[in-house]
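The complex appears here without one of its protein chains, the remainder shown in place.
== chain A ==
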Amino acid sequence: MIQLEHVTKTYPKASRPSLDDVSVAIDKGDFVFFIGPSGSGKSTIIKLLLHEITPNSGKVYVNERDVTTMRSWKIPTFRRSIGCVFQDFRLLPNRTAYENVAFALEVIGKSKGVARRVVPEVLELVGLGGKEHRYPHELSGGEQQRVAVARAFVNRPLILLADEPTGNLDPDTSVEIMRLLDRINRTGTTVVMVTHDSNIVNQMRRRVVEIESGRIVRDQARGVYG
């Protein structure tokens, strides 16, 4: 599903590589944590998988496609198979929960009819039934993140990338978001989550890949934060 082969990425002007000869493979339906201190290079992986950046050397495969050599005009279609959630939610403040999710469908050419059918369903799934018409500022942090998850999942992607999704949330709310991601993972969606939230990792007992200074120092099934 996802495969990194000897990937090295050095940002311009950086003294050392963010990722140094990293190889990792993730199967379909996996749930993987990438953990490590700030600046260890774990967020760089998300950017590589989204083709926001390209590696200096090595190969990145997503959905059996070589991302590194992908032509730029193919990127939009490619991204439709990936959902993405961030620490800062990235919701549009002038749109309601419903509109935020529907926006993701409309801008890839889905009709309003499709949105009317699919959006309430996915908002129900993330536990926001009845709050469709609230604006982000009328929702709690956890609820905003649920909207973000709904937006990432509404297109039924094969992969869900989560970059510190609980970074702005209190522990209880974080647990709820993790339950949600777990449910999404059970539908067959591969989930890749970057975090340094040790409680979460220890609770979930899923595969853990630890990165330090751009290198993989641990890759453990059913791991803990350590």
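Going forward, a residue touches a chain if its C-beta (ideal position, glycine included) is under 8 Å from a C-beta of that chain, and two chains touch if they have at least 3 such contacts; residues count from 1.
What we mean here is this: contacts and distances are computed from a predicted model.
Chosen from "dihydrouracil dehydrogenase (NAD(+))", "Cell division protein FtsX", "HEAT repeat domain-containing protein" or "Phenylalanine--tRNA ligase alpha subunit", the protein name that UniProt gives for the omitted chain reads "Cell division protein FtsX". Across A:S111, A:T187 or A:N202, the single residue that touches the chain missing here is A:S111. Checked against the hidden chain, the listed residues A:H6, A:K28, A:R65 or A:R90 yield one contact partner: A:R90. Taking the whole complex into account, chain A touches the unshown chain at residues 50, 73, 75-80, 82, 84, 90, 92-93, 103-104, 106-109, 111-112, 151, 155.
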